[in-house]
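Here the complex is missing one protein chain, while the rest keep their positions.
Up next, chain A:
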Amino acid sequence: MSDIDFDEGDDDFLYDESGEDYLDESGEDYLDELDFTEIIQEKQERKKYEVEYKVYSIEEIEDFQNKEIEHVANIIGCFKEHAATLLRHFKWNKERLIELYMDRTEEVTKEAGVIVDAQKLPKLIKVEDFCCDICCDSGDDIESLALSCGHRFCKDCYSQYLTQKIKVEGECRNIQCPSDACNIIVDENTIKMLVSEDTYHRYTSLLIRTYVDDNIFLHWCPAPNCEYAVECKIHDSDLQRLVPTVKCKCGHQFCFGCGLPDHQPCICSLVAKWLNKCRDDSETANWISVNTKECPKCKASIEKNGGCNHMTCKKCKNEFCWVCMGPWSEHGNQWYTCNRFEEKTSVDARDSQSRSRAKLERYLHYYNRYANHEQSAKLDTELYEKTERKMERMQKSSELSWIEVQFLKEAVETVVQCRNTLKWTYSFAFYLQKDNQTTLFEDNQRDLEMAVEQLSELLEEEIKPNRIAELKQRVVDKSIYVKHRREILLEDTAQGLKESRWVFIDP
């Protein structure tokens, strides 16, 4: 099952015990939402470029937490509230908590801010002759509360204090007794008792958020308004060797490593580098390429916006001829004309010029293809929307069933997905050293690209009701082929990453 050999054994991961259950569930959950062809694929072995992961809802995370809390409370024999505080202090590492607790109970509980052998949970009561240290109100009939540390404050001050901590400071698992230098943690039950429903809701969602944030194997799905979290046992160090692409239950497909949308087969570090370069460079680079030449000495880009061919670089004061790029000093008395094109010095200057131009052009080669696929994917989607309306009309006017007109939707999805993959192959290739491996990669890239373009072309064909069956056949055949080509490319790239077969350069 596991092609990717992360050293799971070393991890202090929290799901250790129940890990296998989750695996099985993930298989089944997943199947509900897929159609038949994909079920068949799912049953097959996991592909080299795929990683194991599981999507959790907030409720599932809460359930899981409650189970863990109950378990710990049973083992050490304390209130669930206290077990929860301990677990949060240990960032849900149950094994470590129990081990350390058994060894050094006093130290551990002190550090975590819990008094576990407390006889009862905090309650609001009226104490005779009470004076609140915060508001200085005193009397016999003031409701007040103290945690197991005994520091007593009135109900109003307490709830104001908690609300301030939760709403203003965004605190949750670290809210301490209001007393000076007392580190006893206010438990969930007490908070529920003292704050408004709205604040309590905020408190629990902060708790969940910290839980996910603390756990390096859990990330929130980055899609707007999506509340699922994805679990994937990938370390940062693995990211040089694989691209952990996951698909949330909301449908958003993203990279677990960096949170960006799916960027297979390009690894995260190159993606970051590439995006950064594109942000800075692309438009400027295009313009520079068309409109400027470089100073033969200092390589500053120069735009000639008028005047004669006798150029003086503003930066390094080098004087040269705009036509032959050779040094101006060799032009002697023949001012403003240049017949020295073949002189050695000017040939050298042009060589060096073309080398630096070549670098720019190489970048533009990859960038333009990258940008083209991004743009085409958008156009394909737009085209599909138009086609879909047409298909709906056709469905009404002809004998076709709904299911029969669905093939276009799937084909468009395939095209868009493959264009996304192709897009990132160009970013990947930009950083690849030119060698035999790269040639193979580019062959795969070319095959996929050709297939995708053919399929994309098919989608543009005019749809005639009487020839729809034939079109469907061609589209379906081509889609299968395209998917296959994508798999080949991804498999090979993933395998190469695993074997460190690719040599990266810093162009």
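Going forward, contacts are C-beta pairs under 8 Å (C-beta built on N, C-alpha and C of every residue); 3 or more make two chains touch, one makes a residue touch a chain; residues count from 1.
By our rule, contacts and distances are computed from a predicted model.
For the omitted chain of this complex, the UniProt record lists the protein as "E2 ubiquitin-conjugating enzyme", which is one of "Alpha-ketoacid dehydrogenase kinase", "Ribosome biogenesis protein BOP1 homolog", "E2 ubiquitin-conjugating enzyme" or "ATP synthase mitochondrial F1 complex assembly factor 2". Note that of A:Trp92, A:Tyr161 or A:Tyr200, the residue touching the chain absent from this view is A:Tyr161. Remark: the omitted chain is touched by one listed residue; of A:Asp133, A:Glu392, A:Asp435 or A:Glu460 this is A:Asp133.
Interface note: of A:Pro178, A:Pro244, A:Gly326 or A:Gly496, the residue touching the hidden chain in the full complex is A:Pro178.
Seen across the whole complex, the unshown chain contacts chain A at 133-137, 151, 157, 160-161, 164, 176, 178-182.
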